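Every protein chain but one is kept in place in this view of the complex.
Letters A and B mark the chains as written, and numbering starts fresh at 1 in each.
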Amino acid sequence: MLRFVARRLLLTIPLLVGISLISFLMIHMAPGGPISLTTDLNPRATAEARTRLEKYYGLDKPLHVQYGRWLARMATLDFGESFSPDGRPVAEKIRERIPITLTINILSMGLIFLVAIPIGIYSAVRQGSLFDRVSTVFVFTGFSIPTFWLALLLMILFGVKLGWLPISGIGSLEYQSLTVMGKIADRARHLLLPVLLAGFTGLAGMSRYMRSNMLEVIRQDYIASARAKGLPERRVIYIHAMRNAILPVITILGLSVPELLGGSVIFETIFAIPGMGQLFYQGVMARDYPLIMGILTIGAFLTLLGNLLADVGYALADPRIRQG
Amino acid sequence: MRRTPRRIAALPALVLLAVLAGCGGGKKETPPEIAAAVPDVPAYGDMIVEGSIGGISGFLSAVTSDAASHEAAGYVFNGLVRYDKDLKLEGELAKSWEVSPDGRKITFHLRKGVKWQDGAPFTSEDVMFTYRRMIDPRTPTAYAEDFKQVRRASAPDPYTFIVEYARSFAPALASWGMHVLPKHLLEKYPDISKSPLNKKPVGTGPYRFVEWKTGEKVVYDANPGYFEGKPYIARVITRIIPDQATMFLELKSGGVDIMTLTPPQYTRQTDTPDFRTSFNKYKYLASAYTYLGFRLSHPFFKDRRVRQAIAFAADKKALIDGVLLGLGQEATGPYKPGTWAYNPNVRKYPHDPARAKALLAEAGWKENNGTLVRDGRPFEFTVLTNAGNEARAKTAAILQQNLAEIGITMKIRTVEWAAFINQFIDKRDFDAVILGWSLTPDPDQYDIWHSSKTGPKELNFVGFVNPEVDTLLEEGRSTFDIEKRKKAYFRIQEILAEEQPYVFLYVPDALPVVQKRFHGIHPAPAGISYNFPKWYVPKALQKYRIQP
Partner (left out) sequence: MSGNAGIRRDFARRLLRNRLTVAGGLVIALFFLVAAFPALFTSQNPDRIDVATILQPPSAAHPLGTDDLGRDVLSRVVYGARVSMKVGFVAVGIATSVGLVIGLLSGFYGRRVDAVLMRFVDIMLCFPTFFLILSVIAFLSPSIVNIMVVIGLTGWMGVARLVRAETLSLKERDFVAAARAQGAGTLRIIFRHVLPNTLAPILVAATLGVAGAILTESALSFLGIGVQPPTPSWGNILTVGKNYIEFAWWLSLFPGLAILITVLGYNLLGEGIRDAADPRLKGR
């Protein structure tokens, strides 16, 4: 087992290097350097100021030198300093934004897990029934609806018309003065809509996968033989079949990390959540190279982590792999 | 393993949370009927929440360049001078100043008794320090140019600061609106952008910094020792809300007290009696204008008649009605109507397609099946503008229709801002652009119209060259005499109107909306925020209880 994990970890290193190379190349092919926004069309800036700033950021060195420097620092998780005027270390900026993005993603993955599995199972057991059809439309609606539109509709309903939930942000203005319980409740109220929405849009993948797995398992011989043995249907389904069908679904969880991260850009913008997605968008618009590369790398790293955990979980659960 | 219990379990949680909704601490709303009867007496207290689309990048204005950051810095810092409600310069940290007769020396007399928010006294050493850092190559600032014109600066005593320029330089005075930095807190940092003050500022201004959660909010508390008197509103919070639709919803539900509206929001979405009882809308001319700029070396646009024809073809009233919903004015030149340098009597170009066609015919363009053709070439060009700007996109669409009516095909291409500047503007790779300028109160526009500013990355990117305008620009900036400057700028506007290097389109209105409980707001040419420290909420209307 340990060897399995170690081997997988080793494999991730060349992947990480490849990732950093691709992201570096990509953003340096982009027209418009980071200086442009500070000085272009700014009546009070001059060519001299521009050269000063270029030297200051090290942009006057050749490409491979820049990449080498970046790669060396990345090994120590030092992504350099952001090009934005606050000049803070990229790692710091990411570090303060990651918790909220991860929280929302983990909570919504949990929600998806809790809701999609039962839906998938029941749809498979009752294939073709009304429930199967309605739930199919339901989960696919979540998958097919433009998220920002649904977000606004829900905000209007719950925030403006009913006044039950806050509209945006992650905390009330008086957050600091609340008790611990108050803080938790406040945070929960603010995250309720985003998590529900993220969950709703992500239901389809997992529930359909669960359903098709379940369908396959049900047709297997050992299920038929369990039935023949006279076991109650409920045991057959929920114990034998489900246990085998659920394993592959765990891997899906890990694979959904990049999608959730990508979707966070829209989410965090519409809900005014100060997370990594929003930071990335701002970084792209501002050509903040170190920040962009840092987030792409971290995002890829999180994906690799998700995959690794999924693989490990699968290996733990499936004795056949454990032996090997 | 039943799935139903889990779904039902969600319900009580939701109810519980809704109940908790009632338990926010320390705020109440006053019904409008009571609000109207309350005595209008300035009182200390309460809090204002403003919504901002963009986050800020730092508090030291010298090293930031976005409007949001400068606005934030403005709560905490002061300059030597500032603009009053009529957009005239008045003293801020400088009590008064004298300009020498030859215009080369400015002597500032600084206020006495002003303290930095950490208690240290403000003196001319701070001004000298600020000046030195502005011209210091280690400071990553884009605003050094004005300060490099200074030949000599001296601080003979703690309350006097003298600057001498090589030549009389009128915009110099306005440049001293730059925020003054505290020497005692910054001198040990060679690069001020890396100092802690960029994240935790300490200034002399009406508000002191409390907290900054990046991307989320900034909090300021009133500075009790502010030299103009403690501000009435006890706390200011800026909430970062990147989406306009979300921000409007927050406004309606009380999460935001002040924001800028778009024209449709101003005219249609906020016209209900309900809205009017809770909010005050303001409208005043903004300090910016939008234009269609031509690359003057383009074979089509070299000819002045063509540019004038396009000016006649452009339906500016339709633009103002369509893009601004009537909330703006036609622009006839690069100045804001109502300011002292604005010349109302220049040549105008009312919507006249017939006249446009006549001019184009003179320039050799013949009509052929609805399109204009010359030497076998149809009149087609591409206009560039930046992506994500709704007003400019609409402007382009309307102009496209206007020009199609007289046989000109204008294609629209939108490019993302950074690429726009680097690939097209800087390389002069464009036919025409739709852009805007924001205007500073000082009328000097040397950098935009002077023939020496046509180099790559410089601001006269259309390539306008006119010796008379050159001379007038030089005259305008080298004297402090308002009448002389006025003459020069008036003549410049006449020439620009005649030459049409841009078709000047419109000046939009600024459309702030403020929650009704805030009193003391008096719209003026400078807008509404010029007297922000004097805004207040009468005691009975205060919504937030702020612990001091």
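The rule is short, and it goes like this: a residue touches a chain if its C-beta (ideal position, glycine included) is under 8 Å from a C-beta of that chain, and two chains touch if they have at least 3 such contacts.
Keep in mind that this is a model prediction, so the values were computed, not measured.
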Which residue of A:I98, A:L114 or A:I156 touches the chain not shown here: A:I156
Candidate in contact with the missing chain, chosen from B:Q149, B:Q244, B:T479 or B:N531: B:Q244
Touching the absent chain when the full complex is considered, from A:M74, A:V90, A:I104 or A:A204: A:A204
Among B:E211, B:D274, B:E390 or B:D429, the residue in touch with the chain that has been omitted: B:E390
Contact set of chain B toward the excluded chain (per top definition): 244-245, 248, 262, 264-265, 268-269, 318, 321-322, 325, 387-388, 390, 393-394, 396-398, 400-401, 412-416, 419
In chain A, positions touching the absent partner: 14-15, 18-19, 22-23, 26-27, 29-32, 128, 133, 136-137, 140-141, 143-149, 152-153, 156, 204, 208, 212, 215-216, 219, 257-259, 261-263, 265-266, 269-270, 280-281, 284-285, 292, 295-296, 299-300, 303-304
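Following the convention adopted for this analysis, only the chains that are shown with their structure count from here on.
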Centre-of-Cα separation between chain B and chain A, whole angstrom: 37
Footprint of chain B on chain A - complex, ascending: 30-33, 36-50, 52-53, 56, 84-88, 93, 96-97, 114-115, 118-119, 122, 148, 152, 155-156, 159-160, 163-174, 177-178, 182, 185, 188-189, 192, 238, 242, 269-272, 274-275, 278-279, 282, 285-287
Chain A-facing residues of chain B, complex: 1, 3, 6-7, 17-18, 20-21, 23-27, 47, 49, 55, 57-58, 63-65, 69, 137, 140-146, 193-194, 198-199, 213-217, 237, 239-243, 245-246, 249-250, 252-253, 255, 416-419, 421-423, 425-426, 440, 447-448, 455, 457-459, 544, 547
